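Removed from the display is one protein chain of the complex; every other protein chain stays in position.
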Amino acid sequence: MNQFTVLVKKELIQLVREIKLVWFPLVFIFLGITQPVVSYYMPSILEMLGGGQGISIDPSMMAQSGGEVLASTLGSQFDQLGVMIIVISLMGIVQSDKASGMLAFILTRPVKVGSYLSGKVFSHYVFIAFSVAVGYIVSYIYTQFLFTGIPLEDLSIALLLYLLWVLFIVSFTTMISTIFNSQGVIALLSIAILLGCRVIVGLNPFLDTINPASMSTYGMELLVGGVLNSNVFWSILITLILSALAINISNTWISRKKYRID
Amino acid sequence: MKLEIKNVTKSFKTKTAVNHFSMEIQSGECVALAGPNGAGKSTLIKLISDIMNPDQGEVLLNGKNISKMKKEIGYLPQYPNFFPWMTANETLNFMGRLSDIGKNDLERGIPWVLSKVGLSGEENSKVGTFSGGMKQRLGIAQALLHKPSLILMDEPVSSLDPIGRREVLNIINEIKEETTILLSTHILGDAEEICERFVIIKDGRKIEDATMIDLLKRNNKDKLYFEITEKVKDWVREIGAFDYVKNVDLTGNRVKVEVDNIGLNKDMLLKNALKNNVNLVQFKIDSESLEEIFLKLVVDK
Partner (left out) sequence: MKLHYGLDDLSEFDIVAFLPIILPIVAIGLILVLTALIDLYRHRERRENVLMWALIIIFANTIGSILYFVIGRKESGGR
């Protein structure tokens, strides 16, 4: 436990030194603002552009509710650029320690691999979850100002569901970063698989239940329609299990010293 | 303290880096692990420091598997690398806390260890700005901090300039009074100063394990060394015919003569040279350096 605290503290100091503490939440705030503002002005811009050419715009399409707008913040901003930024900022989470020899070095001390990994995942997850939450809240403030409000309960449950999906993103990227040695491969593989998971949501109800990306769509459904999918309990359980599994695989991988040592 | 390396083997895809290697180190010893590039020194040290697992065999410290004894080991990598954004102080604090040293002990221990390795005054500089020699010293500081009973150093001086090398050798000389040391090197001259015992490794195998004195004694032949100004080939040919001369080796102005009994034959040969008016620049008993012995061992065996 002591080592865990030391390692978490190290990660937090590193976040400060690398000024990630500043830019990362700002990026999510930026993504959060984009959706409501663009949705708000898009009709007039479209009309301005399209008016001359006689393109008519369906008025119902434009009359969005606050829930719909916030849902698209999750679905089109956070789930695309957001996921990519999370993954790319995490691709070196274990890989850079492997490459610099710090992982091997740290493990010559009486440190459990589990403390090392949980320190990494815990600190980065808490920080990323915080950034995502801040972006989400700012997005909501804009949404409520420009469109309509959303019941607080739906708002918070949707966020919590989304943060579970983020937990899986962080654990999964950590696993890929443990197994592979090239940052490019790690980023591409993680982004492809995670965005792949997100894209296949809705194809098949069973797949949806075991797909961590469903957490995001459950949250969106809740924001849009106010109803929670009946499978949500199983999905939460499976997302937690899959996240634990990813960390466990990383743990085994490092403990067996399968990572390359130069 | 007792370190036992029992029949350890480690193979990589195409190569066996350490091959059925065994040795024991007792408390207080200073052992130099010498071998040419690629001999398997770093691999062996990584096996001892539990960075890699052996394919076969085991490493025991005080009878227990090494992975349970990490607190007793200090490790200095061949290329010590730290987080560049940390200061020297933070680095030692981090490594020290990971070694389970309490906060109060660290407050006293860090200045002590920094002054020992000559880094006092740099405690708040970023490690990223350190030169190779400073990193090496920080690495040593880190290896000493938790007062381990065995210190493993992978080529502690090979990458340093002559001044840095001198300084680091002095540091090691000092710490060897207190702990057991195993260091690897491919420059025997460095190890000669600090270690009494030499283990020579080649292609992953142990080919020699002896004290320095033994090595020198075993390998010293009776040889005389002349340096002459002009080639006096006739004279060289002449002495080659003496029955107490076993071998004559002439390269440029240098002549190496191997004789039966150095005590008796040295004066005879010198007299002969004076009688023949050979212009002598140097005349001495030629003792083989450790470096030459090492080269012979590594190339021949």
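Every chain is named by a letter (A and B) in the order it is written, and numbering of its residues begins at 1.
Just so it is clear, contacts are C-beta pairs under 8 Å (C-beta built on N, C-alpha and C of every residue); 3 or more make two chains touch, one makes a residue touch a chain.
These numbers come from a predicted model, not from an experiment.
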Sole contact to the chain not displayed, among A:F4, A:Y142 or A:Y162
A:Y142
Where the complex has a chain not shown, which of A:S89, A:S131 or A:S171 is the residue touching it?
A:S89
Omitted-chain contact residue, chosen from B:G102, B:G128 or B:G240
B:G128
Check each of A:V27, A:I93 or A:I128 against the chain that is not shown and name the one that touches it.
A:V27
What does the interface between chain A and the hidden chain look like in terms of residue numbers?
18-20, 22-24, 26-27, 29-30, 33, 37, 40, 43-44, 47-48, 51, 59, 62-63, 85, 88-89, 100, 142, 145-147
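Simple rule for what comes next: only the chains that are shown with their structure count from here on.
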Centre-of-Cα separation between chain B and chain A, whole angstrom
52
Chain A partner contacts - residues on chain B that touch it in the complex:
46, 49-53, 70-71, 73, 75, 77, 79-83, 85, 90, 94-95, 97-100
Contact residues on chain A for chain B in the complex?
2-3, 6-7, 10, 13-14, 17-18, 100-102, 104-111, 256-257, 261
